[in-house]
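These notes concern the structure reproduced below.
Partial view: only certain chains, each at its native spot in the assembly.
By written order: A and B. Residues from 1 in each chain.
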C-alpha cells in the first residue's frame, strides 16, 4: 500500500494516534522484569524436574525414569504448544492484510501469557505449603498453554481492531481471571474439565465477545476493503486449522489421568472431530448457491467437535457418543457462522472477527452440558469402582455421580459469569484512549503496527512503464522481462 | 475469477452440472448417521482405553501405566496424523488454483475414511469374540489413518478432475477394499507389512491409476491454463513434502513391535529417505537444461525411499541396505516423472495428476520385493531366535524364512490385484453421470466447488480493461477466460 502519491499525505487515518513506540516497549519491559522478580521470589522446579530426582526416586521406590511425568505428558505438551502458536496464530491469518499481526501478536501475547499463567495458576494449584514456592513441572507448562488459549480465543473476537498494547493488557487480566475461575471450578466445585470446555472455551469465548461488544465500532465498514481474505491467506489459515484439528486429541488428553484416561480422551476427541468435519461440509454446501463450500466454515466449524469434548473426553462417553457430539457441533457451529454472526453484529452490536461465538463459546457451553450429563450418568458398572474414583477423584468427597453432574453444571455458570463480567470490566479498561488502537478506517491493516515489505504487487512498474512507452515506441512489443525486472 | 462482467453469464461449463448442493450434504449426512449407528452397535473401548484399566492392570500384574500401549504409540500416531492431513493435503496444493480443493477435499475424505476404516478394519482384526464388539485403542486409530492413506494416494491421481461427492464414494469403496485386501495379506497370508508398501502404497497406487484410466478425459488440455503451479503454491506444497518426509520414520514404525522393532524401523526409514533425496536431486538436475532442479521431483521423488521401506523397515535390512533402497528409489521415481508419466498419459491414457505411479505404485512394488527378499534371507544368527519369532510372528505357524519370503511375494500380487480390479469397478461407478464432476475445460479449478475470495491479483484494473473494451469494440463478448489466459 504505502502513502498516497497524489496528495502526498498518509493515505489513512489522521484521526487516531497509533504510535506504540513508547507504550509497547514499556509494557514489554516492565512486565518481563516483573516476571523475573516474581519467578525469583516464587518459582522452583518440582520433584520431577529437580536435580534431586534420583533421591526422590529412591525414597518413593520408583525403579525407572520412565515413571517421570515428563514421559507421560511431554509429547502431548508439544502438540498443545503447536496448537497455541501455529494453530491459533495461523488460523487468524485469513485476512488479506493482517497476517503479520495475526501470527505476530498471537506470538507476543502467548509468550507473555504463559509466564503470568505459571504464576497465577501456580499460586492456586501448585504452591508447596512447606516452603511457599510454586513447584513447576511439565503439567504446569501444559496448563499455562491452556490458560493462554482462553486469551487467544478472546483475541479472535477482537482481531484487527486492537493494538498490541491493548492485547497485552487484555492478556494480563484474562490470565488473572482464568486462574481464579479455574480454581473455583476445579478446586472448589471439584468439577472435572480436562480439555477445558468450560474453563477455556466458554470463559474465553464470552470474555472475548463481551470485550468486543464494549469496543463496538459503528463505523467499522470503513475498513471493509480489508475485511476479507485472499486466496493464499486462506491457504495459510488452513495450516492453523489443520494443526488445531490434528492435535486436539492431545489437547483434551494432555492432563487427563495416566493410562486409560489419556488414551480414552484422545480416541474420543479423534472421533468427535471427524464427525464435525462431515456435518460442517454438509451445512456449508447446503447453504450456498450451487453447493459451493465456504472456507470460513471449513476453517472453523470443523474444529467444534474438539471444543465440545473438552469436558467429557476422559469420561466413558463411548465412541458413538463422541460421534454424536461432533455431529451436532459441526451443524451448530456452521449455522452460527451463517445465521448468528450476522445477527449478533447487526442487532447485538458484537463484531466477532473470527466467529469465536460459533467455534468456542457455543460448543464450549454444549461441551459443559455434555460433561455434566455424562458425569451424572456414570456408574460403577461402566467405570469399575476404581475407575470411577480415579476419574472423578471422588476420594475424600462424598459425591455421587448425580451430584457430580450438578457441580459440573455449576461450573458452566461460573465460566459464563467470569467471561461476561470479566469481559465487561476489561473491555472498559481497554476503551481508555491510551492504547494506540487503530481508527475505524484503518482496522485489519498490518501497515499500522508493522514495517511492511514493498510488495511486488503493490509497486507495479507504472511510471517506468509509462515513460518507456511514451518515449521510445508505444507500439513496440514490450517484452515481459522488462516488465518483470521493473517489478522486482 | 468470478463471473464474466461483460456478458453477465458464467464463463464456464453450461455443459456439465457441477451443482453438489443436494448430493454432497446428502452423502455427508447419510454416511455420518450410518457411522453413528454402526459405532453404537459395534464399537467400544479396548481394555487399555476403558475405565476398567486399573482392574486389568491388577489382573495382569502390570505395575505401571507406562505399559499402556498409548505411551508406546501415541507420539507416532500424531506424526502419522500430521502426514495424513497436512502431509497429503499440502503436497497436493501445488496447482495454481486448486489449493482449497487439495487441502479441503483431503480433509473431508480423510475424516470420513477414518471412521469407516475403524469399522471395516475392526470387523476383520479387532472383533472381540466374547461380546461381538470391536474394541479400539491407539493402534486402531493409527491403522485407520493408514487405511485412509491408500485412498488419499488414489485421490492424487484424480486430483482436479473429480467432485467431492465422487471422492466420498471412492473413499467408501477404497476403504472397504483396503480392509479386505489387508486381511488377506496380513491374516491369511501372514505376511508382514508394518509400513504398508504393499497394503497401502501398491494397492492405493494402482487403485488410483485404474480409476484415472477409466475416467480418462481426452479433452483435458482445455484446462491447461490451470494445470501448473505458481511460485507460492509450490512453496505450500513443500510444507506437505517436508512433513511427509520428516514423519515417515513414524509411519513405518508406528505399529511395529515394541522395543527394537519400532526403534529399527525408524532408523531404517530415516536412512532410506536421506538417500532418496540425493538421488532425486541428482537425476532432476541431470535431466534439465543448465542443471536446473524441478520442483515436481523435489516435492515427490524425495519421498520414495520411505514408501519402499514400508515392508522391510522393521526387518534387519541393515543401515546400508536401507541406503541402497533409498538410492534406487530416488532414481526410479524421478525417472518415472521424466519418462513414464508422459508416456502413460500419451499411450496408456492414464492422467496421473500427482504422479502417484512414481511416488507410490512403483516404490510400493519395489518395497514389497525388498521385503520378500529380506524376509527370505532372515536367520537366527541375524535376528536371534526370539527376535526371529517376534518379528515374523512365527509362533504357531510352521514357517521358515524362505517360505515367508514366498508369502510376502504373494502379498504383492494380492495388493496389485485388489488395486487394479477394485479400481476398475470403482472407476465404472464413478463414471455414472450423478456425481457433479467438472467439465473438461473446468478441471483444476477451485471456483467450481468453492466460494473464492476476490483476489487482489484477480481484480486487477477492471476499469482500464472495461474502458479499453468501450473504445474498441464494446459489444464483443470478452470472456473471462481470455482475460485469465493472458494472466496465467
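Here, contacts are C-beta pairs under 8 Å (C-beta built on N, C-alpha and C of every residue); 3 or more make two chains touch, one makes a residue touch a chain.
Note that the structure is a prediction, hence the values are computed from the model and not measured.
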With 2 copies placed, total copies in this complex: 3
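Please note the rule applied: only the chains that are shown with their structure count from here on.
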Centre distance in Å when chain A and chain B are each reduced to the mean of their C-alpha atoms: 31
Chain A residues within the chain B interface of the complex: 64, 66-67, 71-72, 75-76, 79, 96, 228-235, 238-239, 242-243, 245-247, 249-250, 258-260, 262-264, 266-267, 270-271, 273-275, 277-279, 281-283, 285-286, 288-295, 298, 302, 316, 318-320, 323-324, 327, 382-384, 386-388, 390-391, 457
Parts of chain B lying in touch with chain A, wherever the complex brings them together: 18-25, 28-29, 31-33, 35-37, 39-40, 43-45, 48-55, 57, 64-66, 68-71, 74-75, 78, 81-82, 85-86, 89-90, 93, 97, 99-100, 103-104, 107-108, 111-112, 114-115, 136-138, 141, 164, 232, 236, 239, 436, 449-458
